[in-house]
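Structure record follows, encoded as structure tokens.
Omission of a single protein chain aside, the complex is shown with its protein chains in their original locations.
Which chain is which? They are A and B, in the order written, and residues in each are numbered from 1.
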Amino acid sequence: MSNRRDEVDAVLIGVGLVGTVLGRELTKAGLRVVGLERGEPRNTVPDFQGPAMHDELRYAVRLALMQDASRETVTFRHSPRDTALPVRRWASFLPGTGLGGALVHWNGQMFRFQDHDFRMRSHTIERYGKDFLAPELAIQDWGVTAAELEPYFDRFEYLLGVSGKAGNIQGRKIPGGNVFEDPRSRDYPTPPQKEPYGSALFRRAALELGYHPYPQPSANLSQPYTNPEGMRLNSCVFCGFCERFGCEHFAKSSPQTVLLPRLLADPNFELRTGCQVLRINLDDTRRRATGVTYIDPRGVEVEQPATLVILGAYSYNNVRLLLLSGIGEPYDPRTGKGVVGRNYAYQTMSYPQVFYDESVNINPFMRSGANGTMIADFAGDNFDHGPLGFVGGAYIGEIMTNGRPIGFHPTPPGTPSWGSKWKRAVARHYNHTSTVNVHGSSVATRYNYLDLDPTYKDAWGLPLLRMTFDFPENDLRMSAFCTEKTVEIARIMGGQLVAGSPRTRPYDVTEYQTTHNTGGAIMGTDPATSVVNRYLQSWDVPNLFVIGACAYPQNASYNPTGTLGALTYWAADAIVTRYLKAPGPLVSA
Amino acid sequence: MANVSRRAFLQGAGAVAVALTVPGCDRLTRQVEGRRASYSFFSADEAAFIEPAVARLIPADELGPGALEADVPVFIDRQLAGAWGAGAGLYRAGPWRAGQPGQGYQLPFTPAELFRKALRAIHEELARTAPDSFGALPTADQDAYLQALEKGGRDLGGVPSEEFFASLLELTVEGFFSDPVYGGNRDMVGWKLVGFPGAYANYYEFVDQHGVAFRRPPVSLGQGAGEVG
Partner (left out) sequence: MRAAVAAGLSVLLATAAAAQPAPPSGSPPTEVPPVAQQCVACHRGRGQGNPAAGFPRIAAQPEYYLAKQLRDYASGRRRHPVMESMARALSEQDITTLATFFSRQEAPATPAPRGPERGRVLAAMGDARRQVQGCANCHGPDGGGQPPAIPYLAGLDARYLASAIDAWKSGARRNDGGGQMLTVARALSAEDIAAVTAHYAGLKPPAPPPSGLVRLVRPRLSGGPAPMASQSAGAAIAGAEQGATSGGATHGRGASGPETRVPPEGGPAPVEAGEPSVVAAPSRPPTVGDPARGRAIVASGRYGCVACHSIPGIRGANGVVGPPLGRMAERGFIAGQLPNRRDVLAAFLLDPPALVPSTGMPDTGLSREEALHIAAYLYTLER
């Protein structure tokens, strides 16, 4: 290796949410840290400023902030019997790239998974009996509880300045918040965002049916806020250009707005952008990582030795790098053996729409990424699954994010897809339609998994990740049930027509659903069924921590980022307070 | 031309394009024709199909201008001539196989290649079967032809017709609703049709004034920079 750099204490693979938080915590602990980011450096000023940022074609359609699929994509198939083909153009999910990662272009929907999500297998058995879980389900416990993570949820929410209303402070239920949430130590740092019209109509309808509507917790801030790192955020102005865009107003929590400038100012930290990591290097025992090898912006291969390796790229890119580095036994769906790649899960979405009279101005363009009103009455195990025959659920909410017209021009069922009738319907319904999201959980099954593709390669000649996935029967039943409940609410939201249908098979990679890809390097208590322990430390290589939604054994009803932030601080705390003092496994296998 | 009768073609010779029947649109149509020479991707033959085709996908009518008047052909031309047309962001390595439903686009063509092949095949087909240009056909026949493309199952020089149609429709909608700096949505007619206020967007004051009729004229990215409007 001709380009071997001096050894550092820690190297970060990816400088997004995980990299920024770990970089900050490790440099504060006195470590010399190098952060490797494959994308470009970017900042609120000048990169996200208006009006240029408010360009739907460039950012929302041509996906300017996303990973370049021409160089690196995934292949996809529905089942192990099929041949996987490349996802040649992103659509169903949109992995980001660049400094700050996906938290630059996210919507800012900020949830805590519930305790029963973390203990899904044992909780389900406790409540419904051993025979309730269908054999195809590979759901597992996470190895952590909501109570253990509470301080880390709290810390992450106060870093971001989340705007919301508590539903349970230290056991005291608070009407108007999420009364199903586990006890939180204190309220959100800032009050909820303003409630848009469609959300208000949803709230009334949900109340009428006896549900518990509450404002969606939002990392688009309701008011100016200075976080514990001294970073100052501003109020969101409901511009309607949030997800797929950077925020020009310092109003959306992202590494750039909440933490990154502090990290970049630390002399113990060095950021290197344009660096594509090819693999994590191991010593001869294959039990210790020696650093990473990457391609620098000039195309030169560089080895960066490090004592500690933090793998914090996008969820499934973490899984791919483990496979490319030969760390952990790859999962084999035929035998059910192996761990790396197992329990890939997604999110089960549907979107009933309410079409209103022309006098009802929904004004879809006056929205923020995470505004709106929702209910958790059908999330997770907040309702009795006994008679239903499935596990999991969905949150339901009028949480529209925008009225950008290339992507949003709803028409009622039966409208032709072009011509004068189409045009008339688009003009008629654009400002008079409300969408209700059914944001459903996703169980893990034996045959949904990730591995390396045998045929297709990336621009560096390495195998692409292969995704094998279709919606499990359990989730289709869940979607049918929750979509029906949603339609019941939508029917009394005051519209003239409600149109909606549950999620169906086959999974279609050409339809945007959500970028909530989870699993593949899951956490757990048993090395035979998990890749990392409860502190996100590799079972096989103890000086490697793999932090991402890849750790989720299955995906819950809520958006995953809040839980990822909590797990990130949880892992960082374990590293700083325990691992650094006595490097080695934090949990004995 | 399975769905278009010979008689319809003959009648079409004397037909007037729909855009011309809408008051005020003849001026716009002339302007569009004046810009043909400036296409950087489309040949004259290709433009002779694209222009009337997009005018059927989003027609000018009593609600206002359609795709042709919005300069959607100019938008599509620039997209195909640019990086996107050349396959930017598109994974292009083989081997190439037809996918199953749900696996997405699996053709070996860039968008520019796809259009070039399909438009050549369409031109040859129309030259064989129709005495006049596509734009001179009665609109009902134009629609029937487009519907046949949409329905699919026809090969256009290696491009399935439904794939080409879907791409044309997608680009037409993009050109009608994207910012005018990309060459379409002329005078922001697409945004005015639906009431989208455009690139400058601060609605803090109004988001909780429920149901307010908000009628600010749209503002483009280029405004203030002397490019548009």
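Please note the rule applied: a residue touches a chain if its C-beta (ideal position, glycine included) is under 8 Å from a C-beta of that chain, and two chains touch if they have at least 3 such contacts.
All figures in this text were calculated on a predicted structure; none of them were measured in a lab.
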Exercise for the section: Looking beyond the chains shown, say which of A:361, A:517 or A:533 touches the absent one. Expected result: A:361
Completion exercise
By the document's definition of touch, the residue of A:27, A:75 or A:235 touching the omitted chain is A:235
Practice task
Kindly note down the residues of chain B that lie in touch with the hidden chain.
Solution key: 200, 202, 204-206, 209-217, 219, 223-225
Handout entry: Interface with the unshown chain - residue positions in chain A
Key = 43-46, 49-51, 60, 91, 107, 197, 200-201, 204-205, 207-208, 222-224, 231-232, 234-237, 243-244, 248-250, 257, 349-353, 355-361, 399-402, 407-417, 433, 435, 437, 479, 483-484, 487, 490-504, 508, 511-513
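Note that only the chains that are shown with their structure count from here on.
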Handout entry: Averaged-CA centre spacing for the pair chain B and chain A, given as whole angstrom
Key = 35
Fill in the blank from the handout: Within their complex, chain A touches chain B through residues 50-52, 54-57, 61-63, 68-70, 73, 76-78, 82-83, 85-91, 194-197, 200, 235-241, 359-361, 363, 365-367, 371, 403-406, 409, 417-420, 422-424, 426-427, 430-431, 455-457, 506-510
Exercise for the section: Please name which positions on chain B make contact with chain A in the complex. Expected result: 56-59, 61, 63, 66, 84, 87-93, 95, 97, 99-106, 143, 146, 169, 172-174, 177-179, 181-182, 190-191, 193-204, 206-208, 210-214, 219, 221
